[in-house]
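All protein chains but one are shown at their positions in the complex.
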Amino acid sequence: MTAKEIFERVNELCPGAATDLDEECLDPFFKVNAASLKEVCLALRDDGALKFSVLSDLTAVDLPTENVIQIVYHLFSYEPQQQIVIKADVDRDASRIATVEGVWKVANWFEREVFDLFGVVFEGHSDLRRILLPEDWVGYPLRKDFVEQEEYDGISTEREPLVPENMR
Amino acid sequence: MSEDAAGTGLHTEDMTLNVGPQHPSTHGVLRFVVKTDGEVINEAIPDVGYLHRSIEKIGEKCTWHGYVPYTDRADYLAAMFANQGFCMAAERLGDVEVPPRGEYCRVIACELNRVASHLIAVGTFGQDIGAITPFLHALRERESINDLMEEICGARLTYNYLRIGGVGYDIKPETCARITAFLDHFEPIVDEYNRLLSYNKIFIERLANVAVISKEDALQYNLVGPNLRASGVQWDIRRDIPYSVYPELDFEVPVGRGERGTLGDSYDRYYVRIRELMESCKILRQCLDKMPDGPAVAKVARKFKPPAGETYVRIEAPRGDMGYYVVSDGSEYPYRVRIRTGSFTAMSIIDKISPGIMVADLIALIASLDVDAPEIDR
Partner (left out) sequence: MDFTVQDLIATLLPGAVPAALGYALAAVAVAFAVLSFFVAPLAGVTSWLERRVWARMQSRVGPNRVGPQGILQWLADGVKNIQKEDIIPASADRKLFLLAPYVVFSGFLGAFVVIPFGSWLIPADLNIGILYLLAITSLVVVGILMAGWSSNNKWSLLGGMRSAAQIVSYEIPAGVAVLTVIFLSGTLSMQGIIKAQGWAPWDWFIFYNPFTLVAFFLFFTAALAEGNRTPFDIPEAESELVAGYVTEYSGMRFLFFFFAEWGNLYVIGAIAATLFLGGWQIPATIFGVTMAEHPLLKGVLEFAVFFVKAYFWAFVAMWVRGTLPRVRVDQLMAMCWKYMVPMSFICLFGTIVLLVIWPEGNTALTMATLAVSCLIVLYFMWRVVYQIMHSRPTLYLKPYV
């Protein structure tokens, strides 16, 4: 199925959930409004024509100019072979979105990673802890406005330059 | 949990074992918090992140060309693939055409790297099961590959060989001759590994029917690469979403057959890798035959600025599907680089598979999934 057909099929199953189809770019995508995300994902997985059995990747992009964090879902289906990208925008300041852990189990760790690095809270997630960074880390590093703390656990995060400035 | 499990009236409790971060068979720095009832595992909770180097964040601070060496570190056992994923993503964004010779050089380097990586996987597998000899035999062959890599690109582990638009250095004809010599030497040696390890009764007993991953679980947890194929899904990105020159090459996709036990058990995951070694040799021979003349690298602006856009590129790395999601805002720096790796998802399934298996089987499971700590944590 082409991206347009998928988009239309999704809108048929969940009216009004999918918007802004972009077919011109390298990987066609459409946007899903955050409120009906889970519904759309279930439809994408279970519908006989769509059958997106695999969540290939789940990540986020920070867009401070639009004041949103965009959650990007790369979906894939082995049979029939097709792929689609769906995106959901969440507000930067109150970044909350429903979890898709119940749809694809692998989303558990992907969402933990996004929570860890972007600070997006996935509502209904079974085990939302930091995964890569320590529990007491301050801030969400992949946000564009992340400021490094001066020290972590009493260890300075700055270090002397390895070579003096004028020798570089 | 197991309080008075046997109905004896005695108070019993689970033992909490801390496997890692420094443990001989955690393949880098992984940690598992394992709750066991004697030797039987009730729960194994993976704890990752000890090797997190924020490679994705560094990507936002580097120029497009400057980021290529960093990608090596995403998976140091298969650095060439990490290079290739990023270069392909950048080329797709910037609409750069790689000359045919460059593509062949890439495939040769990648497949050599795949052989090296699978040798590590197979060798350490033997070591985790207790057979140390196969490990050293595997490393002996890998050393030859390291020599070849040194000749191709000057580095032995983190290659930084690929460039956006091709490869750094052309592969010389005498190097091609040496690669052929290596293949002549290596192909019969796989039989030796089989005799030494694969068909060993104890080895089979240890792996057959252990830690079975069904096809449904494999899809739910998005296992990729050899782990997915071992569960019976015949799927290889090289064949099914072709990239580079793979469509011109003839090779098979080994798939688990459950020949010694259940489909998707540890033995299948091991044996798929052994068979992939042979397929990689086949690909290498074809590439060496078909190698066209011409430049090995396209002309790419030094200040490479791809137009704004985004792409998701998937390649078949030794640990499966490596995905690069790269966003460009048209500037000298990538706006966002996301590396999706096979080990990350493979690691998340351990939580699901481990209850009910023994401590020794957990080690076999980790080894059979071929998880690689730097690739998990990035």
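As written, the chain order gives the labels A and B, with residue 1 at the start of each chain.
One rule holds for everything that comes next: contacts are C-beta pairs under 8 Å (C-beta built on N, C-alpha and C of every residue); 3 or more make two chains touch, one makes a residue touch a chain.
Keep in mind the model is a prediction, meaning the values are calculated, not measured.
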Next item on the list: Determine which of the presented chains are touched by the chain that is not presented, and list them.
Entry: B
Check: For the chain left off this view, which of B:I45, B:L136, B:L157 or B:A308 is in contact with it?
Finding: B:L136
Item checked: Touch criterion as defined above, residue of B:Y50, B:F203, B:Y246 or B:Y267 at the omitted chain -> B:F203
Checklist line | Given B:I58, B:I241, B:A298 or B:A360, the one touching the chain that is not displayed | finding: B:A360
Checklist line | In chain B, positions touching the absent partner | finding: 15-18, 23-25, 39, 126-133, 136-137, 140-141, 144, 147-148, 150-151, 178, 181-182, 185, 188-189, 192, 195-197, 200, 202-203, 205-206, 358-361, 363
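Note that only the chains that are shown with their structure count from here on.
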Item checked: chain A-chain B separation of Cα centroids, rounded to whole Å -> 24
Notebook entry, point to check: What part of chain B is in contact with chain A in the complex they form?
Noted result: 48-49, 52, 54, 56-57, 92-93, 219-222, 233, 235, 240-241, 309-312, 314, 321, 323, 325, 327, 335-336, 338, 340, 344-345, 347-348, 352, 377-378
Item checked: List of chain A residues in touch with chain B within their complex -> 25-27, 53-57, 59, 61-62, 72, 74, 78, 81, 85, 104-106, 108-109, 113, 117, 130-134, 141-142
